[in-house]
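One structure is given below, represented as structure tokens, and several questions about it will come after.
One chain of protein is taken out of this complex; the other chains stay put.
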Amino acid sequence: MVDLDALSDDDFRRTVREWIEAEYPEDLRNPPKRLHWSENQVWYYKLAAKGWLCPGWPKQYGGMGISAGKQIIMVEEFERHGVARTNDHGIIMVGPLLIAHGTEAQKAEFLPKVLSGEHIWCQGYSEPGAGSDLASLRTEALSDGDDWIVNGSKIWTTLANDANWIFLLVRTDKSAKKQEGISFLLVPMDSPGITIRPIWTIDLHDEFCEVFFDNVRVPKKWTVGQVNQGWTMAKALLGHERIYLGSPKLSGYALGRLRDLAERMGVSDDPGFVDTYTKLRLEIADLKALHATYVDVVRRGETLGPDVSMLKVIQTELFQKITDVMLDVAGENAGLLDPMEGNRAFNPGGLFLQARPSTIYGGSNEIQRNILAKNVLGLPG
Amino acid sequence: MVDLDALSDDDFRRTVREWIEAEYPEDLRNPPKRLHWSENQVWYYKLAAKGWLCPGWPKQYGGMGISAGKQIIMVEEFERHGVARTNDHGIIMVGPLLIAHGTEAQKAEFLPKVLSGEHIWCQGYSEPGAGSDLASLRTEALSDGDDWIVNGSKIWTTLANDANWIFLLVRTDKSAKKQEGISFLLVPMDSPGITIRPIWTIDLHDEFCEVFFDNVRVPKKWTVGQVNQGWTMAKALLGHERIYLGSPKLSGYALGRLRDLAERMGVSDDPGFVDTYTKLRLEIADLKALHATYVDVVRRGETLGPDVSMLKVIQTELFQKITDVMLDVAGENAGLLDPMEGNRAFNPGGLFLQARPSTIYGGSNEIQRNILAKNVLGLPG
Amino acid sequence: MDDDRTDSIRLIRDSAAGIAPRTGDLRRIRALRFQTPGFDRGVWAQMCEMGWPGLLVAEENGGAGQGMGAYCALAEELGAALAPEPLIGASMCASVLRGTDLSRLLDGSALVLPAWQERANRFDVGAETTITNGRVTGTKLFIPGAGGADLFLVAGRDGLALVAADATGVSVRLEKTQDGGEFGTLVLDGAPCTPVAGDLTEALDQAALAISAYLLGAMDRAFALTLDYLRTRQQFGKPIGSFQALQHRAADLKIQVALTRASVENAAAIWDDGGAGRVAAVSRAKARASDAAMLVCRQAIQLFGGIGYTDEADPGLFLRKAMVLMNMYGSAALHRARFARLTPDEDDI
Partner (left out) sequence: MDDDRTDSIRLIRDSAAGIAPRTGDLRRIRALRFQTPGFDRGVWAQMCEMGWPGLLVAEENGGAGQGMGAYCALAEELGAALAPEPLIGASMCASVLRGTDLSRLLDGSALVLPAWQERANRFDVGAETTITNGRVTGTKLFIPGAGGADLFLVAGRDGLALVAADATGVSVRLEKTQDGGEFGTLVLDGAPCTPVAGDLTEALDQAALAISAYLLGAMDRAFALTLDYLRTRQQFGKPIGSFQALQHRAADLKIQVALTRASVENAAAIWDDGGAGRVAAVSRAKARASDAAMLVCRQAIQLFGGIGYTDEADPGLFLRKAMVLMNMYGSAALHRARFARLTPDEDDI
């Protein structure tokens, strides 16, 4: 096996690219919706077999243990090829969480099963009614001997209907202040008392679920970190999310579809379209330049500041803007439920709807602007 | 003399139009800046001599006493011809105030002198540091026998350097709540203790002044209405201001200059310009349609609701947008201090700067949006 | 506006409330989604009983002889209710049909829908379809409700013709639309037809204005739903409508709704007065309504947050209706360009 660490960045990139191009299923490139486990497991197992499932995990835990710079190269190559996200919560959330805060027993129990695909995880953070005010969560865990008894519900749980484990934020001390008294639990989805309700989105997909907990018994040994310290750990996990939400690739992909659509509609040379299209290209190019400065920070192993919220705001609003223009260009086809002519490349309505939640999830753009105003610009109150 | 009341609207409009066209000084049409008394007094005296100075005043006080509908026709014809505002605070503010709330002695003293042009009024409302929070005013009047002793300062006093009288809001009860304890005084500008400082604006004009009061003695007989009831009267006077600030004529004028400039710069047929220009035309046309619905309310003699704030927001932001586009079109000429080629019709930088304060004065557009949210949409807090 | 006109508009709004209440729930709309023909034949029969397809038809021809003011008021109410019944299409046909063809349409016994469009993003009667010797050949696109039509009024190169939906040489391909309805593509291969006198030029403009009014009704209600949500939904311990950034956004949406209303009602008044600028006024109204409806509905989703993105919440119904209508009878860009072409002089300045 090649020592990936020893490769130059360029050689590493080429190695990754060639393997992806050879192995990635063509029909899964740039899917219009988040794929279910039934669809993406083939790729998950390929990555697992290759040993490339967990680039960020240390080697001792079965990860690739490569540098931050090489991790970024992998992300870039995956994005370039249009590789879909897998059911990756075990990889990017649970793994790092346990490696940092888990007991040896927890690591031994869970990490190998993420690597093997035996455990598929989902995330139980948001709650009905809490929305952007994540810390106001009300799902509670009451102590009962060696167990917690969990009652409450979670919402916007991505692909919960695919998962067999969930990592949960629960309130374990109701007397404490809002962000305190929250703990982190690992819970099997087949525990008695758990029910799942898929949420149909406006693009008629069931990516999200609501998960209900009715006296669900969870062994205390599956508490991660200290009791009542869950919030701090959860926040740290969210840290690097915004740089990915801010990647210009999604907007770049959408712009490509806009160009194709404009050609199909015969307007790609109209001066009005060229002007609009050029503006969008320039927006993406400048976002790319800005994004690269944050990637450099990560590559140097430094911590991202709260100003990374800018990336999320720019990229999600640009993505939406591009799909707004797609509807303008599509004429009456803007109203079609399915892709035009059965061709997934011409799917203005679908992509438009897909772009809608990007400004809501991952911390709504209103919340991001609050963060920018207060934590970056130092504005009062 | 023609009985104007007896004329049909169309005949009245024609009568007004013909007289304006015959009498209005050509070189005062659509001036780039607010005119000083030295420039506009010729027109003021013509209006006075014709008996047309005060359309809204009852006949018994020397006004025209015409219907609301006919008053609107006059405004429309004045705007159509590009007639400049005179020093009209006596006409539109002091007159209606005294007619509604003044004593007989005050009416007898002041109304004839507005009609004759002997008294030129200015308005002392805003204060340094108060800004949009008008009611937080601190200029105070202390009782001293038959007089008030006034100390403090006023800012943004339009054309104070032309005026010989000022109508003032002053605090007469410091213990009362913010909007209470405010009174309305009439003060001669030559009172000992008053000094005036012109404020130079970014377009290098001295339309505004700061006025300082240092132990200025004002007879109590020149208090209008009840002591401590000034705020209510001042608010009522502001009522109809927003429909005028929302008139589409100013934007229409600017759009005409944009068209001329685009022709001069040779871009008026560029598809990009035509598209932008058409959007602006449509904005004005829809603003006109909306404005007309408010004019109808006034014409029917009904009271305007707080939703009239919409007009002010739309018109001022449209005016600014048009002048933004003028700079885009003007090329390097955007940076010139004076009109291009000495031709006032090509004055992109000047008109751009002139448009800036429109979103600040008359209640900033931020304040207008607060009003819309709370008083029109019923949003909380 | 004179009093008679005001009265008839109030009457039509009241009568609309009986069939398509703007405050009603949207269960009826949801139940009809993604089922051919996408509307309720029973409700359509009621609308015919109310005389709605003949609203613009002269009284001597069996219609109500109303103007665009009343028609737009009705369309606005239907938009607020998201009513999917094919009133606007049928009304286009009613404006040119006469005799039994018209009376069958008006009494609801035969639904006639117009088939005029041959290319996307166009607002003119197609010129490829031929009508000769009682046979029609051509392809017509984007016909909403086509799955429920009994006849099509087809625009050909040299005139109009009626074709029965079940005639030989007629095939209809249906594609689902975001609002739960369907676009029909009508393929005519020498199908037997009956020529009809007249043309659709004026009817097209009337339809474009009615669609604008429908969009106005839809956005107005979507905005009302959003305001309710802003007033009641709590976050960080207070109603989200108390956050100034959202308040200002709501104010901006209110402004768009108000401008759309002014634009549509002004265009209807100009139309009814027969003014020279009436066609330009239609373009102005449609451009405004398309853009404003999309803005208001997009923001409704955003302001509802996560729940707004679910199919069970109502804002999505309005957004998806707007997606279907925004470019029908001409997109905003098309109508802006037409406005510029129609009124190049700018005597409005």
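Quick notes
Which chain is which? They are A, B and C, in the order written, and residues in each are numbered from 1.
Definition applied: a contact is a pair of C-beta atoms (placed from the backbone, for glycine too) under 8 Å apart; a residue touches a chain by one contact, two chains touch by 3 or more.
Owing to the predicted nature of the structure, the values given are computational and were not obtained by experimental measurement.
Screening B:I20, B:L35 or B:M265 for touch with the missing chain picks out B:M265. Residue-wise, the contact with the chain that is not shown comes from B:S126, picked out of B:N40, B:S126, B:Q229 or B:S251. Panel shows chain B; residues 126, 129-133, 136, 155-156, 199-202, 204, 208, 265, 267, 272, 320, 324, 327-328, 330-338, 349, 352-353, 356-357, 359-361, 364, 366, 369 of it touch the chain omitted from the view. In the full complex, chain C contacts the hidden chain through residues 243-245, 247-248. Taking the complete complex into account, residues 252-253, 255-256, 259, 274-275, 277-279, 281-282, 284-290, 292-293, 307, 310, 313-314, 366, 368-370, 372-374, 376-381 of chain A touch the chain not shown.
Here is the rule we use: only the chains that are shown with their structure count from here on.
Centroid analysis (C-alpha atoms only) places B farthest from chain A. Taking each chain's centre as the average of its CA atoms, chain A and chain C sit 40 Å apart. Chain centres here are Cα averages; for chain A and chain B they lie 55 Å apart. Looking at chain A, residues 272 sit in touch with two or more other chains. Listed for chain C are residues 246, each touching two or more other chains.
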